[in-house]
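What follows is one structure encoded as structure tokens, with my remarks underneath.
As you look at this complex, bear in mind that one protein chain is not there, while each of the others sits in place.
Right, subunit A next:
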């Protein structure tokens, strides 16, 4: 699944970033690498979402979140 399909308050582990190379490089620099865990903090139904990653928050547009392959980890208690 992609991060875009994720739900609020769930944790996901990144499996791969498949966007334009420039965006992918930027995401990697921001710490979104294979194996990194992110948590969806907030999201719009069909738009951007906010993820918590490495102690900070990033807002990601639909195009970007659809390019991030993830696997579900667990829901926040």
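One rule holds for everything that comes next: a residue touches a chain if its C-beta (ideal position, glycine included) is under 8 Å from a C-beta of that chain, and two chains touch if they have at least 3 such contacts; residues count from 1.
Note that in this section contacts and distances are computed from a predicted model.
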{"item": "Hidden chain of the complex, named as in its UniProt record, picked from \"Sugar ABC transporter ATP-binding protein\", \"Ferrous iron transport protein B\", \"Chemotaxis response regulator CheY\" or \"RNA polymerase sigma-70 factor, ECF subfamily\"", "value": "\"Ferrous iron transport protein B\""}
{"item": "Where the unshown chain meets subunit A, residue by residue", "value": "22-23, 25-31, 33-36, 41-45, 47-48, 50, 53-64"}
